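Notes to accompany the following structure.
All protein chains but one are shown in place.
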Amino acid sequence: MSATTQSPATTQRSAATQPVKGVVPPVLTPLNDDYSIDISTLKRHAERLIKAGVHGLFVLGSSGEVAFLTREQRREVIAAVIEQAQGRVPVIAGVIDMTTPRVIEHIKDAVSLGVDGLVATAPFYVRTHAVEIAEHFRQLHAAAPDTPLYAYNLPVSVHTVLEIGSLVELASEGVLAGVKDSGGNDGYTRALILARDKAGVENFVVLTGSETTVDFAYLAGADGVVPGLGNVDPVSYVTLHDLLVKGEFAEAARVQARITELFTIVGVGDASRMGGSSQGLGSFKAALHHLGVFPSGLMSRPHVALNSDERAAIATIVDAAKIIEP
Amino acid sequence: MSATTQSPATTQRSAATQPVKGVVPPVLTPLNDDYSIDISTLKRHAERLIKAGVHGLFVLGSSGEVAFLTREQRREVIAAVIEQAQGRVPVIAGVIDMTTPRVIEHIKDAVSLGVDGLVATAPFYVRTHAVEIAEHFRQLHAAAPDTPLYAYNLPVSVHTVLEIGSLVELASEGVLAGVKDSGGNDGYTRALILARDKAGVENFVVLTGSETTVDFAYLAGADGVVPGLGNVDPVSYVTLHDLLVKGEFAEAARVQARITELFTIVGVGDASRMGGSSQGLGSFKAALHHLGVFPSGLMSRPHVALNSDERAAIATIVDAAKIIEP
Amino acid sequence: MSATTQSPATTQRSAATQPVKGVVPPVLTPLNDDYSIDISTLKRHAERLIKAGVHGLFVLGSSGEVAFLTREQRREVIAAVIEQAQGRVPVIAGVIDMTTPRVIEHIKDAVSLGVDGLVATAPFYVRTHAVEIAEHFRQLHAAAPDTPLYAYNLPVSVHTVLEIGSLVELASEGVLAGVKDSGGNDGYTRALILARDKAGVENFVVLTGSETTVDFAYLAGADGVVPGLGNVDPVSYVTLHDLLVKGEFAEAARVQARITELFTIVGVGDASRMGGSSQGLGSFKAALHHLGVFPSGLMSRPHVALNSDERAAIATIVDAAKIIEP
Partner (left out) sequence: MSATTQSPATTQRSAATQPVKGVVPPVLTPLNDDYSIDISTLKRHAERLIKAGVHGLFVLGSSGEVAFLTREQRREVIAAVIEQAQGRVPVIAGVIDMTTPRVIEHIKDAVSLGVDGLVATAPFYVRTHAVEIAEHFRQLHAAAPDTPLYAYNLPVSVHTVLEIGSLVELASEGVLAGVKDSGGNDGYTRALILARDKAGVENFVVLTGSETTVDFAYLAGADGVVPGLGNVDPVSYVTLHDLLVKGEFAEAARVQARITELFTIVGVGDASRMGGSSQGLGSFKAALHHLGVFPSGLMSRPHVALNSDERAAIATIVDAAKIIEP
């Protein structure tokens, strides 16, 4: 990416110091047969999401295979999506790594490429205390004080739950601009929102990462959603968001139920021969392949590929969902 | 490191295609005040361990703060220790990262620097199946077929236990040269050794990572030990090893009991304000500082430092142990 | 309880073969100073709940200290509450024990006393497979085929999550009349309801056990709620229920937020000197003591009592909630 193409985006992103709200899909990363990034498909996919009306793009999340991409590949993904977005929607990037010094390397890469926000987990692999997790976020923020930093609550991967009291304190300090909560516990999401409101913290958003309980999160006051399944059916998530901000909960719940039916694709892969990542991510990529958006469903190594029966079962579910192409 | 300094090590390492056995401490990584690697202390520390009679050096393990070091820092550590070792003992290196493609990057770095072995965990952060873990190790081996590859069983960090059947199969295929078992379950260690022997696999070593049950592991037939505490008291571990290979188990158990008393330093740090890594690693670094081996006990961010009371308590335990300086 | 007092209840309970719906508090068990059941307070408390408009009473749940009560004490509790209810609301009883044969003993006791439903968990303490859990419920049903049986999903105590597919199958077979879901995962609750509806199973209710996400559960189609906090503030839960069945979700969410504020009493007890049961149950009993409903907050052994500061902090929260006395 040249400095020339980058600067317009930077200029147009003036509103981006506001935390991101609404539907912010964690963008999947298409791969070529040699496991390099399929840049042109990635850009086309980003365009498709923007056209569907999403409010932001989150690259390099778990669904974006961030854990499998090298540092150089991560830079390629960020550059491509920022170039495609052209400032129309904010682009935030995952800076996922084991500990503070390594995350800071990714932060510097991402900031230099012009991202509108950074998403970081607590340290993982190492055994840390809540005090250390808070210090971690403070140091990440110090490394890029002008870029909104979002904490990523993802216990299934990180094996710790971010403490609500600590998150609100970090928000008050200006360290955190928000939380992406993929903890799978909507009561926690509500408690976080209530604690935020009670403390009077502003400019701190709570985004749910749960595909199937967006209505619950919005009912509790959440600001947005980061749905992996939004890669497959972005229009439905935008519809759901619109209903929810209008307070039409009963109708939203019906849309949510339909989406939840589509979400059963993540259970198609045979758990006796593949892990949860191959099942979930594999189903999203297979769906996008079936829809003609991705030329293949290839996943990074060592994922196990879905077999033809599984892909056919996913196609059937996808067809039944009558997904509206943006 | 220049090609010139590297080649002698390579030449002298001819025996290194044999898996490593005996006492192989996971070398701690001393840091300067700016968190850069303190290379001269690192070399002096490696020399101290070699002088104590250890049989190999394992750099970039968990105790070596591998999770906190950048890719460039990891290369510095490997180069420094290989340069210091001069082929007198094999140097094996941790290549710890989330998934296959990222581990392979570290493997290429380590191999180009001339390591005698590679230590890798299963993927972490992502949810993988045993089939995927096996495929992971196969691909790591394919990336460096001439360098012995050791699987690192470390459920406390990786959150999966390596399956014994799978390990023995990978050993039979020539993928794995051994296992470093830090699973904390000595029954598992025995079962792995018995399964290896039953399958008739050769050139496959089992090394325990447990500081306090080395005698158990050797009684079951283990080939060596990778003790973090061996950084502090390498002579006792060499003594323990020598007794164990001679079959003097009762006397070995007495040495082991003394070492176990020294190991209580890992419990000194206050768990209400720091994580397990700060407690354990902090105590090792504090002990080495007290012994005059390290100029400071600084740990990578976001570790919490031990306070002066804690350091004093550790010093008392260390003094009581009457550690023999090599 | 004599046969005479029992029979009117039985007669009036004719509608009780229908699964219970609505607000069904898990009735707390007041204790005398010698740890015997305080029967008169228990009856007064049941009356208070009925007067508040609850739709059923669930005795011998976790909040009812079932795990601490002897078989004889359990019988006393059931008899007292059935006698007090006089058929005005259904009374269902927990039959919590480790395994099938022991649960069946409690079932026989409960049925002979005339309960309107039975609530059982999967086996615990022992390591069971989903196949065995299903067989467990089949055998419990066979022991009392005329009394509705509810499965209790309580992973925090039982350490297994009931499988949705298995629950729906058991519902189809007529084994289960419903589920009390205290799994803390509202996405699971929705998935269970959708699976039930898809399978076309009737007369199978889903009740949430989560005090702070009742609106979420009803939005997903849940039939009722079993709130421990409903012992303290039954009127608010009845209000919440009424709003939810009318589809007034936004207003319901406001009531739910107020209740969630009251629920913070469960976090007042100092976790460094007591377990979660003492914190949670202790706060409920302290609140009822403060409200004058219970003569004391005594809990079964080996619970740790809340201290006076903690009780005062709870009283402050309770007062702020302006609980409406039924």
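We just call them A, B and C in the order they show up, numbering each chain from 1.
By definition in this document, a residue touches a chain if its C-beta (ideal position, glycine included) is under 8 Å from a C-beta of that chain, and two chains touch if they have at least 3 such contacts.
Keep in mind it's a predicted model, so treat the numbers as computed, not measured.
Interchain touches from the omitted chain, evaluated on the whole complex, reach B, C.
Remark: the omitted chain is touched by one listed residue; of B:Gly184, B:Gly276, B:Pro295 or B:Pro326 this is B:Gly184.
The residue from B:Val175, B:Ala220 or B:Met299 that touches the chain not shown here is B:Ala220. Among the residues C:Gln139, C:Ser166 or C:Ser296, only C:Gln139 touches the chain that is left out of the figure. Residues of subunit B in contact with the chain left out of this view: 184-187, 190-191, 194, 210, 212-213, 215-216, 219-220, 247, 249-250, 253, 256-257, 260-261. Although one chain is hidden here, its contacts on subunit C can still be listed: residues 35, 62, 67-71, 96, 98-102, 105, 123-129, 131-133, 135-136, 139, 156-159, 271, 273-278, 300-304.
By definition in this document, only the chains that are shown with their structure count from here on.
Common neighbours of subunit A and subunit B under the contact definition above are absent.
Distance between chain centres (mean CA atoms), subunit A to subunit C: 37 Å. Remark: subunit B and subunit C have CA centroids separated by 51 Å (rounded to whole angstrom). Chain contacts: subunit A has no residue touching two or more partner chains.
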